[in-house]
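Here the complex is missing a single protein chain, while all its other protein chains stay put.
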Amino acid sequence: MLRFLLIRMAVTLPTLLGMSFVAFAIVAIAPGDPVVMELRAMGVVPKPEDIAAIKAEYGLDRPFFVRYLDWLGHAVQLDFGVSVATGRSVAEEIALYLPATLALSLSALVGAISISLALGILAVTAGPVTAQGTRALTILLVSVPPFWLALLLIHAFVLNLGWARLVGDGSVSDLILPALTLSLGAGAALGRFVYERVTAERCEDYVRLAIAKGLGPMQILLGHIAPRIIGPLATAWANTLGGLLGGAVIVESIFGWPGLGQLILQAIGQRDFPLIQGYLVFMGLIFFATSLLADIVVILSDPQLRRRLSRD
Amino acid sequence: MVALSVRNLTVGIEGAPPLLSRISFDLAAGEHVGLIGESGSGKSLTAGALCGLLRPPIATSGGSILIEGTELLGRSPRAWRRARGADVFQIFQSPGTALTPGRRIGPQLAEAARRAGAEPERVVPPALDAVHLEQKVALQFPYQLSGGMKQRALIAMALILRPRVLIADEPTTGLDVLTENDVLSAINRMAAETQSAVLFISHDLRAVKKVADRVLVLHQGRLVEDCAATALAASGAEAARRLADAALTLQS
Partner (left out) sequence: MTEAIPVRRFRIAPGRGGLTLGLVLLVLYALLSLAATPLSLPPPEEMDLLARLAPPSADHPLGTDHLGRDVLARIIAAIPVSLGAALAAMAAIMAIALPWGLVAGLAGGRVDMVLMRLADIVLAFPTLALALAVIGFLGASLEASIIGVVAAWWPSNARLVRALVLSARERDFVRAAYLAGASRLRVVIRHILPQILPPLAVVVSLETASVLLALSSLSFLGIGAQPPTPEWGAMLNEARPFFAQAPHMLLAPGIAVLLAVVAFNLIGEALRDLLDQRSPYRW
């Protein structure tokens, strides 16, 4: 198992390297000279010789690949330089706000998985009318713009009912509304996936045998279909977490949840490139690790793959 | 005593001509009957209708299916669930895909045992013995077994469930002759032990004769003959004679 993990990690090294290159290259190929922009951000109208001096200072006059390798060397030590806007190190800034975003995304993931299982199972076990109703509800929830849902929830729960507050301090009770907002849409999308997978499996011969044995829907779902779809489900969960990490930005900015969302929106406004770069790398790494976990679940849930693994 | 009594069974798609029309036959308790016919004559549809396993839009549109005097048609899904496995069970023609791929054989048989109200430890090992499968098969996954072994695992499942009526839908299709013999003798041993009535469906009269003494012949959705297996060549129905001739040609 350990060997498998190591091999799996080794195989992903090129992808990681490629990711770092993408994150670096986005800055390098971005229109507008970052140096000029940094100076402008500081309120300085730069003269050509200033630009050259600063370029030399930051090493920007060196060839592209040299700069990339230099950047990579620092990046592997989680050193992404200094935020232009705040003057603090990017790693510090991100470390400050990342926990809140992770807490929000993970609780929304738990919510989304629960919602998806409820919707999916209802759609496949209920009678035709309830099943159609569930599918219609699913489509509606998938289609609701999350930011609009957030505003509606605030209108209902904060302004009218007064059950929640808007400018929180990051305590658990402040997490409920943003997590709910995020998990409804993601849960419905996952629920649609559960419904599709289960329906596809229900056309298979092995389900026919299980029915012929006299088993009920829940027994067939748990005992026969679940082992088949747990792998694809794990992959879908990992992808959902990726969506939630990104989607958190929207919800955080509305609810005032102190996560990375506020930080990155500011950074985009101020063209704070090192910070955006760091954000992209951190999000990529977290998502990457989750996908790796999902891959392992896929392999463990398939007896044929598992056997090949233990034989190696 | 009559185990299965089918009267005027009609199956089709609403608004289209029926695919099976007004089929009637009886199976006595413990009797083995063959159901033969060309491809497309409606054999598998009959099997599906008897187990309540037709897929929409195909549905049973009339007639009755009595198992030991109890009507199955028109009953609730829950009642069908009670009947399946205990009253009627089916072995399918594609053993390769019939078993759940992600679970070992043992748990799949144990599930059948619990369904039949028996203790898995007491019924699973003898069932494997009866179909000449080694005990270690219980620890294996379906993909590790050959086609014949999978089919015998399904027969072991039938042995555990002890249904009043067992339907075997082309259980030997795609198997070589030696494996076919193994499977057929496993079915006979199973039937002898459980006293189930067996409806053995095949397009191959040779295989049918090894299990059943009486045959029903389906032709274009109608039952055209019901006679002793040996009397088929002298049948008044042309479709029945043709099947008998074909079997004879293959043997010589």
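General remarks:
Here the chain labels run A and B in written order, and each chain numbers its own residues starting at 1.
To be clear about the criterion, a residue touches a chain if its C-beta (ideal position, glycine included) is under 8 Å from a C-beta of that chain, and two chains touch if they have at least 3 such contacts.
All values reported here derive from a predicted model rather than from experimental measurement.
Residues 14-15, 18-19, 21-23, 26-27, 30-32, 132, 135, 139-140, 142-148, 151-152, 154-155, 159, 192, 199, 202-203, 207-208, 211, 215-217, 220, 242-243, 245-247, 249-250, 253, 264-265, 267-269, 271, 273, 276-277, 279-280, 283-284, 287-288, 291 are the ones on chain A that touch the missing chain.
Residue-level contact of chain B with the missing chain is found at 13, 15-16, 19, 39-40, 42-45, 48, 52-53, 55-58, 77, 81, 93, 170.
The rule is short, and it goes like this: only the chains that are shown with their structure count from here on.
Listing the residues of chain A that touch chain B in their complex gives 204-206, 208-216, 219, 223-224, 227-228, 301-304, 307.
The touching residues of chain B, when paired with chain A in their complex, are 51, 53, 81-86, 89-90, 92, 94, 97-103, 111-112, 115, 141, 143, 154, 157, 161.
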